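The full complex has more chains than appear here; those shown keep their coordinates.
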Amino acid sequence: MSMTPFRVPVVPTLKKETFISLYRKGMRIDDRDLFTPRKIEIETGVIEKAEGSALVKLGNTKVLAGVKIEVGTPFKDTPNQGVLTVHAEFVPLASPVFEPGPPDENAIELARVIDRSLREVGAVDLESLVIREGEKVWIVWVDLYVIDHDGNLFDASMLAAMAALRTAKLPDYEEYETGEIEVLKDKSQGPLKINHTVVTVTTAKVGDYIIVDPTLDEETIADSRMVVAVDEQGRIVGLQKTGEAGYTREEIQKVFNISQGAAKVYFKSLEEALARKG
Amino acid sequence: MARKDNVTLFREDGTRLDGRKPDEMRPIKMEVGVLDNADGSALVEFGRTKVLAAVYGPREPVQKYIVIPDKAVLRVRYHMAPFSTSERKSPAPSRREVELSKVIREALEPVVLTDQFPRTAIDIFIEVLQADGGTRTTGLTAASLALADAGIPMRALVGGVAVGKIQGRLVLDIDEVEDNYAEADMPVGAAPDIGLITLFQINGVMTREEVMKGLDMALEAINRIVEMEKEVLKSKYMKVEV
């Protein structure tokens, strides 16, 4: 059952007015303009035992993504494809309001939006992940681990997922006469095949303003948010309105305009980090 | 997400497999006050998709700690009956149901006047009885009717419909077969009387132009859906007055 969240503190009205008066001047509390994301740091290969991994810092928000690749069985209706699974955990060390326990509706929504945005455009080449059609395929687990929450978990998570996937190695394996597959954890067949690169751009609507990459403070006073996933060709590959307010048709136009610019920033950061890596 | 291979979902004359034109909705049925215990209820059908919604409240919630001092808490559960799907669905709530409960709640938050009922809960239970595509938007439409039937004050009625992109073409109100082969599925919910889009998702690949064109198709259809809602509510209460 989804429930209206209780926003602590109830005072943000005042804060909201302060923020809006800054937005009116094209400014934000952290010295950004309305359409620029925070500073982005992307470090890959941070978990050596994972097949791929990345730590993303988006301002003070920190998300760790780990990719594990294991042998499993394909879905019945896609016998000639591997499986991509995205899972997110908001572990309690990331925020005073996160509780231990199974993922709540926010973590589930985040994982599912990231998952769909990768899956629908075919970001990971699932056809290349078949070991024995209909029987044995590679399962690609993307685990998103939020470790410091200062707003905009979507964009940081997608950057982390993408950086981890782009640097992931497909393990090698040996096939026994019995048909059993042994994964050779220390040997690799080469990189995981990636067909498309995706980023999400989250904008928040605060009063009449649309701002990019909201901080936690801004999310708290925001009316609603829109998460737009785009690929390297500029196509929209996913979208989610999240939050308690509605949008006019014009606002949606505006969101698309703003998202385009921010997407470029994200792509640039991502490609630079990956190029640095080699 | 099944194989998107060489199946054709259009006939030679450009109509869809079930004979509909690209911008044609399935036959819609709406009925309110279908349940006795609930404070408000509605059964809405879009083609073979059937969704029942019931509203209880404003009422004191069982868990007292969830109340909000200055408004009512909206609680929404989107749930599928085990027999609603082709393969029996396990009754335990799936991750999909958790997400859609949130998405539908957030599509209702902008229209329900929750500040009139501080420290209470308004519970909205949506049961998908038969799933043939568009269950979340049908559910949103049923919830809107059930809220109105319960007499909950609202800024405006909401309605919903999904637009699909199939073999490059945009079609309105896709059903399950179409959804299985679609390049994109875009559910939209809106409150036309206040000009707000309150539910908006895209699953799939679209250009920005396609999105805006699809959005307009959806909004035009939602206009008609909300008009139907008004008719149904009016005729119920006219009957009552007779």
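We call the chains A and B, going by the order they appear; numbering starts again at 1 in every chain.
Basically, a contact is a pair of C-beta atoms (placed from the backbone, for glycine too) under 8 Å apart; a residue touches a chain by one contact, two chains touch by 3 or more.
Note that the coordinates shown come from a computational prediction; the quantities given were computed from them, not determined experimentally.
Although each kind of chain is drawn only once, the file as a whole records copy numbers of A x3, B x3.
We take it that only the chains that are shown with their structure count from here on.
Centres computed as Cα averages put chain A at a distance of 27 Å from chain B.
The part of chain B that touches chain A in the complex is made up of residues 1-3, 66, 68-77, 95-96, 98-99, 101-107, 109-110, 114, 184, 186, 190-191, 194-208, 211-212, 215-216, 219. Interface residues of chain A, counted against chain B in their complex, comprise 1-4, 6, 10, 77-78, 105-106, 108-109, 111-112, 116, 119-121, 224, 226, 231, 235-249, 252-253, 256.
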